[in-house]
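Missing here: one protein chain of the complex. Every other protein chain is in place.
Our next item is subunit A:
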Amino acid sequence: MQSEVVRWIRGYVRLEVQGKSGAELINRALAQGFALWDIRVSGEDKVQISIPGRDALRLRPLLKETGCRIHVQKREGLPFAARKWSKRKTFAIGAVLFVAALYFLSSFVWNVKVEGNVSIRTQAILDAAKQEGLYPYQWKPRMPDSEKLSYQLQTRLEGTSWVGVEINGTQVTIKVVEADKPEEKPLVSPRNLVAGKHAVVTEIQAKRGRPLVQPNTYVRKGDVLISGTLGDETHQSIVVADGYVKGIVWYVSKIEVPLVQTYQTYTGESKTRRYLVLGSQGIQVSGYGKLPFQQYVTVPEHTTLQWRTFKLPVGWLSEKLLASETVERQMEPAEAKGMGLEQARADILSEGGREARIVSEKILHEKTENGKVYMEVHFEVEEFIMQEQPIVKQGE
C-alpha cells in the first residue's frame, strides 16, 4: 500500500462508476494489478473509487466488458497541479524569481561581528577586516577564504594570538583571542636596605647592591645593610638594592594571666521562636511562653521569598535560643604560666613576620599575686630586619 505522499506525487483521479456490476469491475481491475482505494458506495449502482491517473485510462476495456460507465469527479496530485501551474506563467516566473533572489541576496555578507576583544577596539578590527576585503555588502565569492583572512588579520592586528573568521550564511563572526602580556613590574626608585630594628645580623644575602655588614655584627636601627651605591667615588652608579638580611632581635614581653578562667558553654537546652516577616515587621508565630532559662545565645535564620533576583518583602525568621551558662575554672599557677607563654610566643611570631623563628626564651621575673600570674619573658627571635630606604641624591 502506498503512502498518501507517493499517491499525490503520482497523481490520482476520483471516479464514479455507474453500473450494475461494480464489484466485478473492481475484481477485474485488481486482477490487472491496479491499486484502488477509498471505495465508497454513493447511491444506487454507484461506486466511487480512487485510482492512479495512469491506470484510469487503462480502465476503458474493462468498462466495456462489464458495461459500466465512469465520471471523473476530481483530479488530484502533482501531474495535475503542474498542468494547472503551467497555465499561470506569471506565477511560475514569480516563484522562480523568488528563489533566485533569495540565492542572490544570500551570497552577500550582511553583517560582520567581532567577538572576544577586550583591549583592541572593535572599530580597529573592522577597519583591518575591510582592508582585507571583509565588510558588510561584500559579495562572498570576491572575499578571500576564511583561513587566509584570519591569517592576514592576525598579522595586521597587533596584540592578538589568534584570529578566527567564521562564515555563517550571511553573517561573519571575527573571533579574536588577545595575547597575554607579561605583567609590568612596579617602578621602584633607587634604594638602600637598612636595619629596621636593633639586631645581631645572622645572615645576609644581597641580590643587587653591596653588602656592608657581616654576620655576627651588631647593627642599630637605621644602619645601611645593603647599599644601592656601587663603585668608588669617581665611577658611581646607583641601583635598586635587593636582597634579604636576617638578624636576632630581642623582645621583652610582659605577661598577665588570671588564675580563674571563665567560659561560656551551652547546657543543651534550646527553644525555637518563629516569626513571619512582613517588610521590617516581625510577627511571632510560635515559641510563646516563659523561657525556662535566663542566659542564652540567639541564632537567627532568615529566609526571604525571592523570585530570581527580586526579593519579596515577605519572609520567615526562625530564631533558636540556646541556653548557656558561665563556667569558672580555677587553674594551677604552672598551667597558667604555660598558657601565658604560649600566647606570648604566638604574638611575637606574628609580629616578626614571615620566617620568624624563636631562638631562645628566658623568664626574667615571675610572681603570683591577686589571683593572677605576672611574668616578664625575654625572647630572642631571628627574623628579617631589612627595610627599604630611598636614595636621595644631593647637590645635583
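Note that in this section contacts are C-beta pairs under 8 Å (C-beta built on N, C-alpha and C of every residue); 3 or more make two chains touch, one makes a residue touch a chain; residues count from 1.
Definition applied: contacts and distances are computed from a predicted model.
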item: Among "Sulfoxide reductase catalytic subunit YedY", "Energy-coupling factor transporter transmembrane protein EcfT", "Sporulation protein YqfC" or "Biopolymer transport protein ExbD/TolR", UniProt-listed name of the chain not shown; value: "Sporulation protein YqfC"
item: Sole residue of A:9, A:23, A:82 or A:260 that reaches the chain not shown, by the stated touch rule; value: A:23
item: Among A:33, A:141 or A:186, residue touching the chain not depicted; value: A:33
item: In subunit A, positions touching the absent partner; value: 1, 22-23, 26-27, 30-31, 33, 35-41, 47
